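Take a look at chain A:
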Amino acid sequence: MEFGPHLLLAILEGAVQAAVLTLTAVGLSLVFGVMRVVNVAHGEFYMLGAVLAWCVTSTLGGHPAIGFVAALIIAPLMVGLIAAAADIFILKRLEYEPKNTIVATIGMLYVIQQVTLIAYGPEARPVQAPFNQRISLPWFEFGDAGFALTWPWGFGTTTYKLAVIVAAVVVLIGLWNLMARSRLGLIMRATQLDREMAQAFGMPVEKVNAMVFGLGAALAALAGVLIVPIQQAHYLMGAEPLLLSFIVVIIGGLGSLAGTVLAAVVIGLSDGVISVFFSPTLAKILSTLFVALILVFRPQGLFGKRDL
Partner candidate 1 sequence: MSARSKTLALHVGVILALLLLHFVLPTYHHGNLARIMVLSVYAMGFNLVFGYTGLLSLGHALFFAAGMYGSGLTIAHLGFGAEAAFLAGVVSAFIISAIVGALALRTAGVALMIVTLMFAQAGWYTILYFGEYTRGDEGFVIQRPDRVFWGIDLSDASNRYLVALLLFAATLIITLKFVESRFGRVLVAIRENEERARMLGYDIFRYKLGAVILSGTISGLAGASYGLLFGYVGATFATVQYSILPLLWVLLGGAGTVLGPLVGTAFMTYLIDKSSEYTAAYMIVAGVVLVLLTLFARQGIMGEVRRRFLPWLP
Partner candidate 2 sequence: MNLLSTKGLSRSFGGLRAVSEVDFDLPTGQVRALIGPNGAGKTTFVGMLCGRIAASSGRVIFNGQDVTAIPAHQRIAMGMAYTFQITSIFGRLSLHENVALAMRRRGDLSDAAVDEAVTDALRHVGLADRAGSMGGDLSYGHQRLLEIAVGVAQRPKLLILDEPTQGLTDGEIGEFNQLIRSMTGNTTILLIEHNMDVVMATADYITVLNFGQILAEGAPAEIRASAAVQAAYLGKA
């Protein structure tokens, strides 16, 4: 394929990754920003979303759209509740002491993963997309015949992939409204800005923790539901998004939501684009080191202001 379409395709693919990644990472960022909790189990909430989506769709049956819509509602809800419970019964009792919460969430990671293995099994199971038509994309070139549209071989995408991008944007707008307009949002923003001050102003900081943790997990789960028609639900699928979300949240500046979104888009796209230029595995090495070094020399992240 010529360079132009190749790059564009990579960007398109990157955009889908970015969309899902943004939701996952925003969830992680929210939890860190407001609760100062590093949730190592975040990837497992993403996985749970995907797995639950499979359960819902396969039990409902009928036209794929029905089950999928149901999954979009049920899966995040259930995961959110699970997470809230985890906060109340575990994290709260640890008084959110950083080292202990990290260790505890590592423990939660294993528990969620292994319980899924027992209940759901080791297979990767597919969920049918509500709709999925292939769209061939055109490319232009200036031949001797002047300007002409061509349809490069293999240059295309699918309606569902585009829908995922749209969905992510919609959810983000919704989230933005929640943060900007609702009381919960106010409390969250205040806590994020200055926990002590928020408490001083008599805000129920501790009370919102469970909600925030649930919301963060629900976002990850939603991402899981959106991705599962493209990828399959598998009990080990949580590792990759966890690592990527960490990267995103760091680059975005721990806790800064705007930074996180920006970073997610950049990382997601570059993940696609880098593959155009580098040997993929080498690319992974370089990007991982890059992130580490950013944290070393610019702990507040590329876009963030707050120090750790």
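Criterion: a contact is a pair of C-beta atoms (placed from the backbone, for glycine too) under 8 Å apart; a residue touches a chain by one contact, two chains touch by 3 or more; residues count from 1.
Selection rule: all candidates are chains of the complex that A comes from, given by their letters.
Computed from a predicted structure; not experimentally measured.
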In-complex contact of chain A, chosen from 1 or 2: 1
Parts of chain A lying in touch with candidate 1, wherever the complex brings them together: 32, 38, 90, 93-94, 98-104, 106-115, 117-118, 239, 243, 246-247, 250, 254, 279, 281-282, 284-285, 288-289, 291-293, 295-297, 299, 308
